[in-house]
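Heads up, one of the protein chains got dropped from this complex, but the rest are sitting where they should.
Chains: A and B, in written order; residue numbering restarts at 1 for each.
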Amino acid sequence: MDQIILQILNGLDKGSAYALIALGLTLIFGTLGVVNFAHGALFMLGAFCAVTLSRILTISHTVIDETKKDFLGNPLKVEVPYVNDWFGEATGQAIIDWSVPLSILFAIPVMIAIGVIMERGLIKHFYKRPHADQILVTFGLAIVLQEIVKYYYGANQIPTPAPEAFIGSFDFGALIGMDPGSIIYPYWRIVYFCFAMVLIGAVFAFLQFTTFGMVVRAGMADRETVGLLGINIDRRFTVMFGIAAAVAGLAGVMYTPINPPNYHMGMDFLVISFVVVVVGGMGSLPGAILAGLVLGILESFASMRQVIEVLPGINQVVIYLAAIIILLTRPRGLMGRKGVMED
Amino acid sequence: MSKTTLTRRGVLKSGAVAGAGVALPTIFTASSAAAYMNEPTGSSVTLGFNVPQTGPYADEGADELRAYMLAVEHLNGEGDGGMMNTFSSKALTGNGILGKKVEYVTGDTQTKPDAARASARSMIEKDGAIMITGGSSSGVAVAVQALCQEAGVVFMAGLTHSNDTTGKDKKANGFRHFFNSYMTGAALAPILANEYGKDRKAYHLTADYNWGYTTEEAVRTSTEAMGWETVAAVKTPLATTDFSSFIAPVLNSGADVLVLNHYGGNMVNSLTSAVQFGLRAAEANGKQFQVVVPLYSRLMAQGAGKNVAGIYGTTNWHWSLENVAGSRYVGTNAFVQSFGAKYGFPPSQAAHTTYCQTLLYADACQRAGTFNPCGVQEALADFEFDGLGNGPTLYRGSDHQCFKDALVVRGKENPDSQFDLLETVDITPREALTYDPAIFGGELGTCNPGA
Partner (left out) sequence: MLGLSKKDTSLLIAVAVLVALAPVLLNPFPENSALAQFNAGYPDLMQRFVIFGIFAIGFNILFGLTGYLSFGHAAFLGAGSYAGVWMLKLLTINVIPAILISTVVAGLFAILIGYISLRRSGIYFSILTLAFAQMSFALAASVLTPITGGETGLQTALNDPRILDGVNDSGNIPAPNLFGLEMGDSLQVNVAGWLWTFNAGYYVAGIIMLIAFYVAIRIFRSPFGIMLRAIKSNQQRLNYTGLNTRPYMLACFVISGMYAGLAGGLMVAMDPLAGAERMQWTASGEVVLMTILGGVGTLIGPVLGAGLIKYFENIFSKINSNLLHKWFSFLPDGLEDFVVTIIYPFIGKGWHLTLGLMFMGVIIFLPGGLVELGQRISRSFSKNKNDAAEQKPAE
């Protein structure tokens, strides 16, 4: 039982990452009709916003420590961050320690800006072009973004730990009245899940309860008519693109303590997030969330030792197997509408 | 052309005649004019450095490439000479190899066997490379080694740790300086038994590919010989990024040690997850829970950050070796000085092994008096040398594997710099790591000079 709850938690956690990426992708892919292969790269850029902020916070001057030697036998140069000088050692270290949560504030404007620039500068010109052209241009863009990041940050993973207070794990089992020690779960993964839910809720609330959101939803349903009403739907779609980029970016920021980021992390999520969007149903935001969580949980269950022993290799194919079964039984995915991207 | 048997020579000769009739060009074919494949005829000799330049191992590949360029400098008599000054064989004089200036071409393996072979083939076919070296994974090493055997050039393996490279898949034209899974197991097990006790229950997570299998096998066998018990061994897909579903069940499995048979990004992510799930802080079976990483590299340690603190593993070499363990490992400081002065940071073990391989190849050619792969093989077979930073080393003739001491290391609790992440705990003498080449099967075959 505890194993099952543990894997459900893992699945929700993994699934919330899938869901966040798929949410942004659905906003772009399911509504603007653009196949955005650069969406994984946006996730990666978000993660590197966190890396960048922690680099900025640790900009240092060097102090020579005569008691220690470096690898060439010279006196060791110790790096002292400027924030330590300005705020004192304790506060300075605390600021650096909290760099990942702080990056949320940093990433929102940066990612919205990147999204808007991308849409205005490039994607806008591809709304009317065939999907094949969109694939090529966004894939090219994804490669370029990746390579730029690699050029400045290298190919190796960069450790970006969570604040000290969130490192380690707690007894989740005791919390829900099970035997102590039966379900130990990391703090940060719970934080990630909650953060994802809040973010998803915020996007839905924005679309549901604001006039802006209402117009966008109307535009999704029938772009032409909304345009005829004299509403500038293009401008709103640009903003939507910015929001989608920010959602992907924030998913990346918060993901950094879970796995140290490298320039390639976006590509690892790209294929899976497309599968999630399609399984959820094209153009359906709740579908994307549902599919993300369901596939995440399935993947976690399939990775259990007891399951692998019966069906070797199932953990590697379960997501695709599920996608095939769902698409064959429900032609438009879990919650898809008729007529979206079927030609 | 009265005979219709279409032999290889026959076709080539008739082709040559037809060609000669047309434009009177100078014609030579790979298999008739030269004594061996890509025999250098001019004043220079070309080596092919085939390293990952894109993909997750790009940084490791970049470090290998730095070492190669340094080795070329030293072979050509530029720079401070590095380990050439400490190398026990004095055949090399800083005058290139056999008087020919050393030049090189570079390529990208992408850490994919297909791409690596394409890159190696272009070096052989287009650039006339006489030797191919490099790589950062065993899959690539095995694939490129087989290609070099077919093409008739020498392959000096870079970082490859699977037993198969010089075991099941060994080839007469291929040579490995790096240590292997078997040696890791043999070196690590006694230290683990000593530190953590003989009554331990281990849980293995194994990357689902060739290297993972041989490493799991080696560590299992040697820890079980010490009295450990293996509770479970779970294979994890190579493409896994989030290891939570593999790590989560470990704590309640009855195990008290987790062995991560992972390398590169896999290891960074699985170790990070293991620490997140509180394994390092937990207790199981009344003992402190422990995590072990059989194969360490500095780049992995950098990627995992603070999470490596206190975790045991093995390496082939470390830049602090001579300072820590004395003059048996002479050459280490010479290399670190030379590398550090040029690039500003200490070399990784991948850089060390590739530098050594280049020097060993050059020295073998020099002693053999030829670049012919068969001559190189003779010169390297059962070659005993010293002064390349690992202490006295044997290049065994029966499987082309180097035998030397192995390092057991531990992640430092309070590193001084981002390069000072590992501390040497123990050094296992090479006698304890030597095994019978027959145990891994495979056939060496005969050397192929390609002509």
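Definition applied: a contact is a pair of C-beta atoms (placed from the backbone, for glycine too) under 8 Å apart; a residue touches a chain by one contact, two chains touch by 3 or more.
Because the structure is predicted, anything quoted here is derived from the model rather than measured.
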Request  = Over the full complex, note down every shown chain the hidden chain is touching.
outcome  = A, B
Task = Pick out which of B:G82, B:G96 or B:G139 touches the chain that's been left out of the picture.
result = B:G139
Query = Which of A:V275, A:A288 or A:L334 sits in contact with the chain that's absent?
reply = A:V275
Key: Of B:L238, B:A282, B:A381 or B:L394, the one touching the omitted chain in the full complex   = B:L238
Request  = With the full complex in mind, choose from A:M1, A:A132, A:L228 or A:V310 the residue touching the hidden chain.
outcome  = A:A132
Ask   = Footprint of the hidden chain on chain B, which residues?
value = 5-8, 11-12, 15-16, 19, 23, 25-31, 53-54, 58, 61-62, 69, 104-108, 112-115, 117-119, 121-123, 125-126, 138-139, 142-143, 146-147, 149-151, 164, 169, 172, 208-210, 235, 237-239, 443, 445-446, 448
Inquiry  = Using the document's contact rule, name the residues of chain A that touch the chain not shown here.
reply    = 122, 125, 129-133, 135-137, 139-144, 146-148, 151, 271, 274-275, 278-279, 282, 312-313, 316-317, 320-321, 323-324, 327-328, 331-333, 341-343
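Here, only the chains that are shown with their structure count from here on.
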Remark   = Given the complex, residues on chain A that touch chain B span 2-3, 6-7, 9-11, 13-14, 17, 68, 70-72, 76, 150, 154-159, 161, 167-169, 182, 184-186, 188-189, 258-260, 262, 264-265, 268, 299-300, 303-305, 308, 315-316
Query = Which residues, counting only chain B, touch chain A once they are in their complex?
reply = 54-59, 62, 232, 234-235, 237, 239, 241-242, 244-246, 248-249, 251-252, 265, 268-269, 272-273, 275-278, 281-282, 299, 302-307, 319-320, 336-337, 340-341, 345-346, 416-417, 419-420
